[in-house]
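A protein chain is absent from this complex, but the other protein chains hold their places.
Moving on to chain A:
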Amino acid sequence: MQREEKQQDAVLEAVISRVNDLKTSIGAMIFKVENEYETLNWPNFLDNFALISGQLTSLTKILSNEKAPALRNFTVLPLMLKPDLDENLARVTEGRLTTFSHDIVPDYLRTKPEPDAELKMMQLEHKANCVTYETAQKQVAAMNKVVGHVWDLVNKAREEWESEAGSRSGAAQTFSLTDTPLLVAAISMGKGLKHTVAPGAMMGGPPPGPQRGPGALGPPQGPPGGIPGQMGPMGKAPSAIKTNIKAAGQMHPYR
């Protein structure tokens, strides 16, 4: 007997602490919704929800544990009702409940649904009992059919969606991996743009093109000097040639 009581105490304590956790997180969420609704983002909100749902699950686990006594078998018996302020009660309930009076008690200690709801339940149950076994089976089958249909629809939509997403990322390449460095090199150091080099070389000035020291010294200067003569008739070709020469010149640092 004593052991059972101890167990009951332990379980109650656990339940109370879980309920308190739940209360704090719900409170935090309400606070967030009321005060941070401008900055609150959806993932954050869902995180809160997930927390609460996790806490509910663990609460249910405790309650459905084998060791936990069936709480519904215990009775709470109001011994004394009075319409006066009860400071102790107010403190325990954090100010939510100040009197333990006749108005409130039926609501707080309710173990049955409200009479209206109970009546409605009765009616429904009665109706359910009136249905014959066969019609019930028929209705269940129809319901299953509808649900199965919806399930199929959802599954089909998901499959389509996933295959579409898959094919999109697989098939259509929207960017070129080689073009990015090409463009960046062009605007940052003029790679492939430097056909203005030729006139400078012709005038005999120092090589204007070379960007970063050593690689550009020496050999590459020869060919650009030769090309300008052909520059006119050849149109755009020289630029391509020169890019090649540059590339060769830049091999130097590796030697």
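Going forward, contacts are C-beta pairs under 8 Å (C-beta built on N, C-alpha and C of every residue); 3 or more make two chains touch, one makes a residue touch a chain; residues count from 1.
To be clear about the criterion, contacts and distances are computed from a predicted model.
You can't see one chain of this complex, but its UniProt record names it "Mediator of RNA polymerase II transcription subunit 18", from the set "V-type proton ATPase subunit a", "Large ribosomal subunit protein mL53", "Mediator of RNA polymerase II transcription subunit 18" or "NTF2-like protein". Contact with the chain that does not appear here is found for just one residue of A:A70, A:C130 or A:I187, A:I187. Residues 169, 172-176, 179-196, 198, 200, 208-209, 211-213, 231-232, 235-236, 239, 247, 250, 253-254 are the ones on chain A that touch the missing chain.
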